[in-house]
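As you look at this complex, bear in mind that one protein chain is not there, while each of the others sits in place.
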Amino acid sequence: MTGSYAELFFLVFFGLAAVWFGIVVFRTHSMVRSAMALLFSQTAVGAMFLVMQTEFLGVLQLMMMATEMSIMALFMVMFMMDPGGMGAMDMSHQKRLSLRAGGIGLVAALAVSWLPDWGPAASNIPDAGRQVELLGIELLGRSMFIFESAGLTILTSMIAATMVAIAPRKKEGAA
Amino acid sequence: MSIFYILLTLAIGAYFIAVVESWAVHGRFSLSRPAFSALALFGRESILARTPDRLFFESAPVLLLVAGLLTMAVIPLAPGLIITDLATGALFLNAALAYVLVALIMAGWGPNGGYAMIGGWRFLGQFIAYAMLIVMPITAVAMRAESLSTTLIVLSQAELWNVFYQPLGFVLFWIAAMGLAWLPPLDLPNAPGELAGGFEAEYTGARLAVLRLARMVIILALAGAIVTFYLGGWLGPWLPDWLWSVIKMLIVTTLMLTTGRLVPRVRESYFLAAGWKLGIPLALANIFLVGVIALVVDI
Partner (left out) sequence: MIVELSVALSVGAGLFAVGLYGALSQTNLVMIMMGIELILAAALVNLVAFWRYLHPDVISGQMFVLIVMTVMAVEMAVGFGIAVARFRSRGSVEMEEARELKG
């Protein structure tokens, strides 16, 4: 036991919440409940980040995922056949294959988590303000090229997504 | 102990907001009207929709109240009077305010009714217009303070308040704050004359009391955010610190509640166009200007 019991308890609590909400996403029939369950799963992941003392990343995850998953809820209502879930339709295919794939992935990842000896736990974690400073210096120092190109990628994808999504306008006077 | 003081401020502030709002709506100033109407709400029958989504319907007002309280938790009323002084306080404020959106989507979808659903999705549509206008002015404020902690942001304004240093960001953040609290003229979600109350219409009785209380807490928290980021928090000449904070918050709240009613309701398409085509370039220009000034001048 490296840290306190509180950290382990909250990690288990939020981790179970994240996985449970993730399962609810695919078990429920109502589409908006599915989107909200995904939102709360991401919130639990953000809370795990806060427990693991990465305050900036946790707060960022909470903020971004609340907005993104709400927009996903809107898209679900736009595109799904039964957003309220009152029809109780089963909208899945190749169930056995996907259950087997999920099972194999779970076993493999759990084996990697629990079997190796990861070495001694590190204990000199910079505090939250220092982490923000270090992130900023890293962003504008070593990783500046990466983020400049990421910014360019985001701009390109914004333009591409907008152009793909705009309805073609009919020309005046054409046949 | 500071939690007690902040909750006391919240209670008094929420009552003050109720008094001012009833004055703005009804035209008569009455100090006891909110207390009587709150008591009446608890006594009234709570009418439920026929087939609501119970989970969303019940939890939306509670989530709204939680979001407002979490926002208030990082706002400093005085140098030590803050519930939790996070090192990333400004960003945490933003994260808590994003859950207002989640709560309103749940409130819109829950009652299984047309007007409520339209009100909920209208809030999402408006939110997309001012989502960036909330974050980018905070970026400029944090640039000056060289920290995201709300206490340090207030302390960085000791020589010059941010409202004079970054007026563009102030205006943008004010508009976004009014949209986030669905105050007129950005009150399409509950459009009293047009949408029969929107998502607020399906809530009656005690749940409506919680919803209204949550809304007042959010308005107070947003006023607190404006005061912290732009109006110098607790800084002021003769009075004690917390009194300055409270006075500034109440002045901002009164202005938010009363001046918006003089303008007709803003249509969503206009607001989206203005927010993206005008607001975001202005916010980026604000960040650029603040960066240049911070490098050149020594305040």
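Structural remarks
We call the chains A and B, going by the order they appear; numbering starts again at 1 in every chain.
To be clear about the criterion, contacts are C-beta pairs under 8 Å (C-beta built on N, C-alpha and C of every residue); 3 or more make two chains touch, one makes a residue touch a chain.
Because the structure is predicted, anything quoted here is derived from the model rather than measured.
The undisplayed chain touches these shown chains across the complete complex, A.
In the full complex, chain A makes contact with the omitted chain through residues 1-3, 7-8, 11-12, 15-16, 18-19, 22-23, 25-26, 34-35, 38, 41-42, 45, 48-49, 52-54, 56-57, 60-61, 64, 68, 71-72, 75-76, 78-81, 91-95, 97-99, 101-103, 105-106, 109-110, 112-114, 117-122, 124-126, 131, 134-135, 138-139, 142-143, 146, 150, 153-154, 157-158, 160-162, 164-165, 167.
As a convention for this text, only the chains that are shown with their structure count from here on.
One inter-chain figure worth recording: chain A and chain B are separated by 27 Å, centre to centre, where each centre is the mean of the chain's CA atoms. Against chain A, the residues of chain B that register as touching in their complex are 53, 55-56, 86-88, 91-92, 94-95, 98-99, 101-102, 105-106, 109, 112, 121, 124, 127-128, 131, 147-149. Taken in their complex, chain A has these residues touching chain B: 30, 32-33, 36, 39, 46, 55-56, 59-60, 62-63, 66-67, 70-71, 73-74, 77, 84, 127-129, 131-132.
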